[in-house]
Structures are given as structure tokens and as C-alpha cells.
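This report concerns only the one structure given below.
Note that this complex is displayed minus one protein chain, with the remaining chains in position.
Chains: A and B, in written order; residue numbering restarts at 1 for each.
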Amino acid sequence: MTGATPALSVAGLGLRIGGVSIVEDVSIDVPPGEFLVIIGPNGAGKTTLFNLLSGVARPTAGSIALGGRDITHAAPYVRARLGLGRTFQTSTIFAGLSTLENVRLAASAALGTSARAWHLADHEAAPLARARRALADVGLGGRENIHAALLSHGEKRKLDLAILLCTEPDVVLLDEPTAGMAVEDVPEMVRLIASIHRDQAKTVLMVEHRMDLVLSLADRMAVMHHGALLAIDTPDRIVANETVQTAYLGDPL
Amino acid sequence: MSPRFATFAIAALGLLAAGLPFIGLTVPGLFEGPLNSPGTLNLLGLCFVFGALALTYDIVFGFTGLLSFGHALYFAVGVYVTAIALVRWHWSLPQALALTALVALVLPLALGAVCLRVRDIPFAMVTLAFAEAASILVLQNPYGLTGGEEGLALGSGVLPAGLIGVANTAHLYWIATGVLAATGAIGWWAVHSPPGRVWQAIRENERRVAVLGLNPYAYKLASFVLSGFLAAVAGVAYLLLQGGANPQITTANFTLVLLVMVVLGGVGTLWGAVIGGIVYEYLDFRLLEFSNGSGLQDLPAVLRVPLSEPLFILGVLFIVLVLFLPGGLGGLLRHVPRRLPRPSG
Partner (left out) sequence: MSTIVLLLVTGLGLGALYFLVAAGLSLIWGLMRVLNFAHGAFFTVAAYAGFFAATALPASPWLQWFVGLLAGILAGGVFAVLTEIILIRPLYRRPVGQVLVTVGLALATLALVEGAFGSDPRQVTLPDWMNATTTLLGAAIPNTRFVVLLLAGLVLAGLLFFLQRTRYGLIVRAGVENRSMVSALGIDVERAFTLVFAIGGMAAGLAGVLGATYYGTIDPSRGTTMLISAFIVVVIGGLGSITGSALAAAIVGLLQQFLNFYAAAGVGDFAVVILLAGVLLLRPGGLLGGPAT
């Protein structure tokens, strides 16, 4: 951790809405390539933290830097171009478009070809190739021409991930990627995420409720409670931490 | 519909439309005179103009998800700027068209830039407010330019000879047909181009588009300007067919009617909107004839009054459609193929 610029650096980040503190004084440095899992009870502010990081919400205090560059006030699309990608807690695919179109759009955005009004989208080779690769990576290769709205819930979550992969981000924010998935689909999703982190050397921040899933994945774990960062440490020490025990693990889930 | 069949169908329809002025057939019940009579050609030309106009609205509303309530304004730009340049300033037609093109680019760009600072319903309100301001302006007749409530007749001598008189209705009809074909082609290309796909993605989920690294504002503005510009083109054709400008087309009601046309035909398909526009204009014309006709006079007032108001019938039809058939008339056809692929998992 010493020396190298953190991939993502958050200092004193806070959000107050109408006098209520939703995120309070959160500071984290995430070194490149780290897998950081964020846990915390419902309403702890995990999603809001991701919203602040991705620019969907604006902080009322603190600063955010991506690869050493200040992005506290940058628009969401600027952050994305700088290499920050995210998924949302509920699948946010483009339901009215085909599965392929969903990923091709993202690939086109990343390749900088989205504004080519003088082309037909169907005739663009590079985005298509990248889109097909991403679909194959998440195991949706055979579902290209299906209306995204008609995919099963598990498939939608995979598509979510494929859209994200297409943009080839350096830092990936995953908000409960297994939420609402059928139990039997979860291990595959976890494997998929692990392979993305390992093979594509991405820095991953992931919110996850189920501790058992992530203990093996995480380099470090951060615990949020009432908007604040309670602890951040290696998984085994987090599990042993007494404050965390009472604040989080003590909570019936 | 397979793409090949669609291409074939469109080509056939285009040929038929272009050749209509040579067909002396009468279609009893549908049109008063033979197909190539000036009356029928004029009505059909207007239908095509409204088809084109509805299509331009479908780009911004159906494909980009922008509920603009000010689209009439850009149509009115085509009608009024051209008319003022021709009649008041005695410009030649090409000069007038050049000015109209300029205004039709700059105005939606400037107003869109402001309106798109807000989203959804506030956006709808603000676009409406701007259009209303323009409507008030037209009615005020500033410097005697717009003719106020009277409107502005093109009169003699302002247009090239080939565009004047009943004998030349076929030329005007061809212009309208050409405008519909051109807007259709440009609209089709636009929604199938990479930016067009981004529009649809914005319609589905703007936030997700932003975190992909695209600036939704710029894409929405592009959609707004393109549809505004094409609406002005339709406005020019309307002006020529009508032989003048009338303030009704600037009112808020006219935008609402436009919305009705598009929803009637089905949102987000282009051709649905075209059909909606054509059918609307046709019905509007015929309903007016019908309500002025003698058929209604014998009815008791409770029936006669509502039935003789085309907008009442359309409003009610519209409500029923929105409540029970969200896809519009076009959706009826579209439902079938859309339901076929089923998730396997």
C-alpha cells in the first residue's frame, strides 16, 4: 500500500440531507488491484456511498480521487470515462433493447463510437466484437437477440455485469451483485466476479450482505454502520472484531 | 415483419404514393372525388405532412423519452418564418427556406439547452411554457408580421408559378410526399445509428447511460434539435399546402393533439406515429364534415353536442387507448412478434 497512488481515495466523505447524516466522514484508500468488500446492515449507507463515488449523488463534505485525480465534483459520465464503473443494487439494464444491444451500447461508449451518427449501429464491427466477448464471458452468449426485459432475474444480473465489463473500467463498484438471485445461481456469479478481479486485474469494491460469500474473495473488508465507517481490515480480523460483532453480526439478518 | 418484407412494403407504398396523381380512380366512402382530384390530393398531402410531423415527435418522445409539450413551436417555425420572409419581406423561396433552416436549427438548440436542465415533468412544463410564449407572440402580431388571429395568407406572386393554383395541387402533394419520405429516411437512419441507440438507452435508464461514460445531456439535445428541425421542414410543406399560416398550429392544444397522434399510432416505432398522424388528420377532416352534416341534427342534445366535437371524441378515445391499449394501434400489431421469444431459464 505504501508508495503507489491509490486506485481510489476517499477522504472525509459526507452527505447530509435535510439535517440527517446519511454518509459521515468516510475515508478509505483502495490500492490498485484490491478486492474490498463493504458490509453493513440495511440502511447503513453503502449504496449512498457508491452513489457519491460514481457521481449519481453529490457529497456535502470530503473529497474523492480516482488514480490520484480529484473527481469530487465531476459529472458521472466524466468519472466513467476516467475508468470508474458501477452496477446498481437492482438490475438496471435497458429493458426495451435486445441483450446484444445492451452490451453493444456500452462497448460503443467505451470505444468512443457512440456519436457516429453517419454510421448504422449494426454495421460497427469493433463494438460488436467487444459486446459478443462480454456476453460470452458472463455466459449469455446464446441470448443475444432476446429482449432484455424477457431475461430471467439471474440473467439480468449477468447482463448488468457484462454491460459494466464492456466499458473496461479500472475500478469497479458492484452493489450487491447477487441480490435477489436464486440460491443455485449465486456461486456462479461469485466465481465470475472472482475471475474478473483475478484475470482482468481490476480494483473491485463490492457491497455484499452475505458474509460467507465474500470471506474468501476479499482482501479487506469495510464495515459501515449508520453512515460511518466502523472498521476496515482483513476479513479474519473483521470477523473477530468486537465492535463489528455487536453492530453488525449481532443484527439478525 | 422481416426487414426484407418491410423494405418491399415501403417501396411499394412509396411508388403508389408518388403515382397517385396519375390515378383517376374513385374510392367511394373514403374520398369525395377521384384520387387525383385536387381536393383528395390536398387532403392526402396534409395527411402526409401530419404523418411526418408525428414521426418527428416520435423521435424525441418515443425514442428518447423526452415528454416535450412544445413541439408545435418548431412546426410553427417552418410555417411562420417561411411565410413572413415570403409575404412581409418579399424574399425568394430559396432565401426564405435558408432563413427557416437557420432558425429551425438555432431555436431548438437554444431552447433545448435551457429546457434540458430539468427532467421529466418539469421538462414537460417548461417546453410548454416556451411554446406558449411563442403562441402569444404570434397572436400579438408584433410589427404586423404574423397577422395575429387572422394568420398570414401567401397570396399571389410570392411563390413560383408551379406551386400555385388548383391545377398544381399535384406538385404540392409531391412535396408533402417527399417530406414524409425524407423525414422517414432520416428518422430511420437516426434511430438506427449509434446515437439513436443511446437515445433509446436514455429513455430506458438515463442514469445508467451516464455511468457508462456518455453525457446524456448532449444526446438529448441532439435528439431535440433533430426532431425540431424536421418538424420545421414539415411546417414548410404545411404552409405550401394550406397556402398560408394560421395561429391554431402554434397553440398548446396543437402539441397535445400531436401527442394524441403519436400515442394513437404507437410510440417508439416511427411507422406507428406516421400512421397515427395520417389517420388523425384524415379523421379530423372527416369528423368535421360529419359533425357539420345533417346526420347529427336529429339527435337529442346530450348526444349531438359531444358527437359534433371532434376533440371530445379524440380525447375520450385517447383516454381509453392509454388505459387499455398502452402500445397504441401500432402496438396491436407489434404485440404478436414481441411475445414470441421466451426466457428459457
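Here is the rule we use: a contact is a pair of C-beta atoms (placed from the backbone, for glycine too) under 8 Å apart; a residue touches a chain by one contact, two chains touch by 3 or more.
Note that this is a predicted model, so its numbers are computed, not measured.
Contact with the chain not shown here comes from a single listed residue; of B:L99, B:A129, B:L163 or B:L283, that residue is B:A129. Counting the whole complex, the residues of subunit B in touch with the unshown chain are 67, 114-115, 117-122, 124-126, 128-130, 132-133, 136-137, 139-140, 142, 252-253, 256-257, 259-260, 263, 305-306, 308-312, 314-319, 322-323, 326.
Basically, only the chains that are shown with their structure count from here on.
Rounded to whole angstrom, the centroid-to-centroid distance between subunit A and subunit B, based on C-alpha atoms, equals 43 Å.
Put simply, subunit A touches subunit B in their complex at residues 54-56, 75-77, 79-81, 85-86, 88, 92-97, 101, 104-106, 108-110, 113-122, 124, 127, 145-147, 150-152, 154-155, 163, 167.
Residues 189-190, 192-198, 200-201, 203-205, 207-208, 210-216, 222, 268, 338, 341-343, 345 of subunit B are the ones touching subunit A in the complex.
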